[in-house]
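A protein chain is absent from this complex, but the other protein chains hold their places.
The first chain written gets the first letter, and so on, giving A, B, C and D; residue counts start at 1 in each chain.
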Amino acid sequence: MTTTPTPASSPAPAAVPAGSGPWQLARAELRRRTAVKVSLAVVALFLLMAAGAPLLSSLAGWSPEEFDKTAVDPYLGGRPLGPLGGISADHWLGVEPVTGRDLFARVVHGAQVSLLIALTATAIVVLAGTAAGITAGYFGGRTDAVLSRLMDLTMSFPSLIFMIAMMSVAKDVNRILLMTAVIGLFGWPGVARVVRGQTLSLRHREYVDAARVGGSGPWRILTRDILPGVAGPVIAYTTLIVPGMIATEAALSYLGVGVRPPTPSWGQMIAESVAFYDTDPMYFVIPSTCLFLTVLAFTLLGDALRDVLDPRSGRT
Amino acid sequence: MTLYLGRRLLAVAGVLVAIAAVTFTVFYVLPSDPAAAACGKSCSTDRLEAIRAHMGLDRPLWRQFADFVTGIFTGRTMGSGQYALHCAFPCLGYSYENSEAVWDLLMDRLPVSASLALGAAVLWLALGLSAGVTAALRKDSLTDRALMVGAVAAASLPVYFTSMMLIYGLIRTAGLLPYPQYVPLGDDPLHWASNLLLPWLALAVLYAAMYARQSRSSMIETMAEPYIRTARAKGLPRRTVVVKHGLRAGMTPILTLFGMDLGGLLAGAVITESIFGLPGIGRLFYGALSTGDQPVILGVTLLAAAFIVVANLAVDLLYAVVDPRVRY
Amino acid sequence: GCSGGKQSAGGKDGKNPAAAHEGTAIGGTPQKGGTLTVLSNQDFTHLDPARNWVMNDMDFGTRLLYRTLVTYKATPGTQGGGLVPDLATDLGTPSADARTWTFHLKQGVKYEDGSPVTAQDVKYNVERSFSPDLPGGADYAARYLAGAEGYRGPAQGRHLDSVKTPDDRTIVFELRKPFAEFPNATVMPTFAPVPQAQDKGPQYDNRPFSSGPYKVDSYARGKKLVLVRNDHWDPGTDEVRKAYPDKLVVLMGLKANQIDDRLIASQGADASAVSWGALRPESAAKVLPDARVRERLLAESTNCTDMVQMHTGRAPFDDPKVRRAVQYALDRDAVLTASGGPAFNDLSTAYMPASLFGGKQPDTLKIPVTGDADKARQLLKEAGKPDGISTKITASAGDKGRAEAVQQSLGRAGIKVTIETVDPSAFYATIGDTENRTDMVYTGWCPDYPSGSTFLPFVFDGRFIKEKGNSGNHSLFRDDATMKRMDEIGAMTDTKAAAEAWQQLDGRILAQAPTVPVLVRRWPLVLGTNIAGAYGHTSFGGQIDYATVGLKDPAKSRD
Amino acid sequence: MTAGTAPLPSVPPPSVPLLSVRDVTMTFPGRRGGRSAPVRAVDGVSFDLAAGKTLGLVGESGCGKSTTGRMIVRLLEPTTGSITYDGRDISRLGRRELKPLRKDLQMVFQDPHSSLNPRQTVARIIADPLLVQGMAAAGARKRAAELMEMTGLIPEHIDRYPHEFSGGQAQRIGIARALATGPRLIVADEPVSALDVSVQAQIVNLMERLQRELGLAYLFIAHDLSVVKRVCNRVAVMYLGRIVEVGDKERVYAAPAHPYTQALLSAVPLPDPVAERARERITLLGDPPSPAAPPSGCTFHPRCPKAQEICRTEAPLLRVAAPGEAREVACHFAAADNP
């Protein structure tokens, strides 16, 4: 019989086992890249550091708020005693000038605050942005018009300026919460736009029509057809906005409107250390390096994820 | 086209009023008492009330807001008797702190922020785009990799870090440049530039890195377009293909980015200005924050929003010039 | 630092290396001429004499731009607290009950346009200080002038009857109650002349009309102020101001660390520059070890006492035992370190600064500088709080480090403190709200002039407590015996006896521990190498006396 | 073959068509702000489709074929007109009322890969309509495997992803999905035009076989006249949103009555050089106009070799060309030209 097909000779690349979906392919592709491995390691390191901050600092023997007057020279404006900003067996990364607080403990706890804020804000941004973007893209019409106007409006806000203003007038509130909320407030339109664009393109894919012809309702289509299709770019975009969030948190803390003392955060540490950049360079370099490495790692990771997961990016 | 422009301008005004309203409300909801701040360290309740009434803070929020908005368009008179002040057309009120018209303060600081932003923009466009295009044309080569590693790293550096390193390297250690101090362009162009060089560099490093990455991917995408293949098939020299056919299309997406960035920066690069001590709008804003000078805060926020919105509008209009497919 | 000694700058012998120039002027006598540059990280709060009530700004305004009825002597050290007549011919003539004060103006004092300064102009400015359009100024007039209640300034054409100007050169003040130290109050810029024709309301701040040796040439707020000579100023009428430089340029909005670095380097035009703000503690390491820079360092005491003030009106600090526990727990040395170390601060063992004790504060309680945590625990136990207490402290953002040190040291004794930092602009309003403020605040008090009457009553008189806008008495301390004693001392006419009485009262209050005195800051300033005649004026919080500062070699200065 | 599981359609009396489309119009609104005019994509289209038969819908790009097809499966709601399926007007039904009908009305799409969700396995893709209709997961999976076999796929590949299949195989998956609920009418929107020439025939044969076995009716949309000729019983030719000629395949192909149909047929190159050289061709001038700005009168008149004055002003109605002929034409001069 002429219509009998030959067994499917898989046209897919031979290296991939049959039955592997787009996610598996993406994972295999990611595993191939060294940059991904290195940045994952860095990110994991800092996340672990943040999670295990109390443990780590108790290992080092200092709490982040504990003064050590013996480690600084009070007559020289509290410059740390000893070379390299007071790095010693006692203080692994040296001490903060003036107060003599242990830098290791502060950096580790600072990671906790910085990453907590950055990641929570990212989560808010991504959730809100995805919800708004999908709604606007899928339902279109008036919903889209309203949401798009809202996005435009939010994007027209001079966000950093506004954030600083908001943070500086707020007094009796949980700073971490407020900071997260404020950062999140201005981030969502970015995600929403990406998601909306992607949703619009997916909505006109024939498989969405197929699902509708098959009787699926909007909710089912959104969750089974659109959302998974949006997930790739969203994950990539998410990874790429994390560094922005970390930087924003740092910038706000740097400008002195961040977390409340004595809670350390990297931005606040850098802000304070700037004054010592020539008298105690290590104090300045250590939190800066942490910030730099984290941002770098997330950026590299995000780049790789975008290459692999976002079909629109120019990968050949 | 005119219709479109009219509609867009109307939208711009709407957005600005909305932003003003939100900013206004935020400051109302999260109160810091400018009257108390102005009153000083020893302040009787009676005097505080008098000051509050004088500042108009005793009236309902919507009245204050309405006055503010109408003031922008028609100007308004503040105070009474011998001290009555007429605040002319784009009236953004008077600074609580030093009683100068907010508009004048902004216009006074604008040249500094504009010098900073525009100079940095020239620098970062030159650096970023050339790096990005070079990398794109030599995709996957060693040059490409080196440039992109550099760009990712530079984009990850916090501005304050770059700034401090520049200050340390070029001022403290090498003594090559003076501590930045704003000299108006009209006074002495050379001094203007030499004083701003460091802040320009500090800002440009970050943006150049971002632009290099962006322009590389945009250029790679463009160079893979079929019309580039057509251009090559016509036997055009490589230069023509790259510059005439590739660059123009490849750089269009950068325009959007540039509009947003420049718009945001014109209204003050808060961190850069404060690190280098440049008396720009960002610094004005930061100062106003620490003294609770609400008219100035509101003014800067509005100005910044206006720049962003106008820059976006400009970009959209520019698109029509660059891309003949866009018609209004 | 070096590995040998812990205190490398030689503080061991108890001699403060930063205070070497205390009570002396640096750089010899200046030459006339040249341009003096002032590097500042900020703008003046107010230069309008009706509104100027910040130590440094008062120094600048009254020494350069306008003259007041009476002013401080231009001498280093505690002598600087002394008064000399300025516009007035003498220190004023009181009536017998010290409720009416008469001043006569000197002949030949002129404004920058050559017109004469009149008594009406002084009265007019006093009236201006009541205007709600012009807030921020000293409130002595409002406190003491008779019939001042509800007065809202001259803008609506209303005037104060309690200030009389029988002729152009006589001014009479009628007070609500006896005030023997009234001449001290007339040092305030409130008592500088402003001609009504020149008054531009709030805008006057941007260009005060000069009666002093200099006039405003240009003033770009937040950026640059240029002062040039007022040719109508007659040095013959002025025994205080020397006016050496031809021109003063204040560059504002610079970065504090850059100012420090520029002055330490003192290159080129910076040699003829002084700093407006205090040297930052971070820069100490660049100054103190270097003898050549240390030579150019002033570090006069600000005479302001930093205190941890407790809300005595409510639990747990209504219990003196708990307050004393805080007193004992506090590691003042840690706060001192956080404040920049012993070079730039002096520990405080009493409330009033040393200048009101004739140079040295007594140590009546003998609490160790690092505190005594055991004793504190003990006291807490006695107060029925064996598990310690939790509380909050409000501090101005600039005092963050100090507050952290307080937090840290109280923590040792089981007093858990949460810090709330508030922007300086909102600070007084926040802590002035007695209902909603935290139990502790970190703030200080500076005497307006060298008398216990400008310290203790402001900080500890329960009758001054206001529910909103409270100031000074942030411990809400209300003790009848104390108040009674304050009234008694206030009525004394023998200033020596009064001073002694204030000193004793200080110790009595300290024993009740409404607040804990922590430290008195110094005002460290590095001068350019070409600066001469500079000293920190005790009555201006240690700021350089702008009446006498000048240049060694005016030719070396640049515009 | 396991076709037995599909319910056998109760064939309605031939007088009542399974699907009846009457005067259906679809107008897409212009973009917001009135910057672009509304597009009348389909303009007064009427036709019938009997059970078990195939109607071909041909025409140039943008003439409204897909829009018509999508209205029938109610992916779009017609602006005006009625669509009667099995005696019931479905043109205004809401989503809930449509749900039971979804079983009967299915669609096969043009691009086999874009019509399959790349993130779902074949099992899920095929079983999805069944799950929506309330079938249990296990049963649905079993049915999916059966359908794979029925459409010539290997049931063992049920857990693979679409990208692991070639174009022809992917189109079989699309067909299997359409068959899952046992439909009676399938709208096939250019089901073979994205496929390689050598694979097209496989799909055409499959569809024909399934029609025979399951008694399906097809609305077969294509721009390739040769394919339509192969699979259809009746053909409707569309031009700019209107049907210009509809009739039995044999008549239309043998003696096209509308000048457009004639031109269309003569433009198709024959895979036979000898015949091709011998052929007389009518070459139309210009391009198909935009439906946003349709020409006046007979929309074909600017390109029509026979256009007269009347064509410019008056739109011809679709009417029976010659008495007794199962063909209708919308042309002022159709009858005159075709004896």
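Structural remarks
Basically, contacts are C-beta pairs under 8 Å (C-beta built on N, C-alpha and C of every residue); 3 or more make two chains touch, one makes a residue touch a chain.
By definition in this document, contacts and distances are computed from a predicted model.
For the chain that is left out, the UniProt protein name among "Peptide ABC transporter ATP-binding protein", "Dihydroxyacetone kinase subunit DhaL", "Lipoprotein" or "Molybdopterin synthase catalytic subunit" is "Peptide ABC transporter ATP-binding protein". The hidden chain makes contact, of the residues D:Leu105, D:Val204, D:Cys298 or D:Ala334, with D:Val204. Of the options B:Ile167, B:Val183, B:Ala202 or B:Ala231, the residue whose C-beta touches the omitted chain is B:Ala231.
Of the candidate positions D:Gly94, D:Gly134, D:Pro273 or D:Gly324, contact with the unshown chain belongs to D:Pro273. Where subunit D meets the chain that is not shown, the touching residues are 60-61, 166-169, 196-202, 204-205, 208, 223-227, 229-230, 253, 263-276, 281, 283-285, 287-288. Listed here are the subunit B residues that touch the chain not shown: 225-227, 229-238, 240, 244-245, 248-249, 322-325.
Throughout what follows, only the chains that are shown with their structure count from here on.
The minimum number of touch steps separating subunit C from subunit D is 2.
Compare each chain's C-alpha centroid with the centroid of every protein C-alpha atom shown, and the nearest one belongs to B. Inter-chain spacing, taken between the CA centroids of subunit B and subunit D, is 56 Å.
In whole angstrom, the spacing between the mean C-alpha positions of subunit A and subunit B is 24.
Chain centres here are Cα averages; for subunit A and subunit D they lie 49 Å apart.
In subunit D, no position touches at least two other chains.
Counting partner chains per residue, subunit B has residues 32, 172, 274-275, 289-290, 292 touching two or more of them. On the side of subunit C, the complex with subunit A involves touching residues 1, 3, 6-11, 17, 257, 261, 280-286, 288-289, 333-334, 336-338, 340-344, 397, 400-401, 403-405, 407-409, 411, 419-423, 426, 430.
Put simply, subunit A touches subunit D in their complex at residues 2-5, 7-8, 10-12, 18-23, 145, 205-207, 209-217, 220, 224-225, 228-229. Residues 65-67, 69-70, 72-79, 81-82, 97-100, 168, 171-172, 256, 260-262, 274-276, 278-280 of subunit A touch subunit C in their complex.
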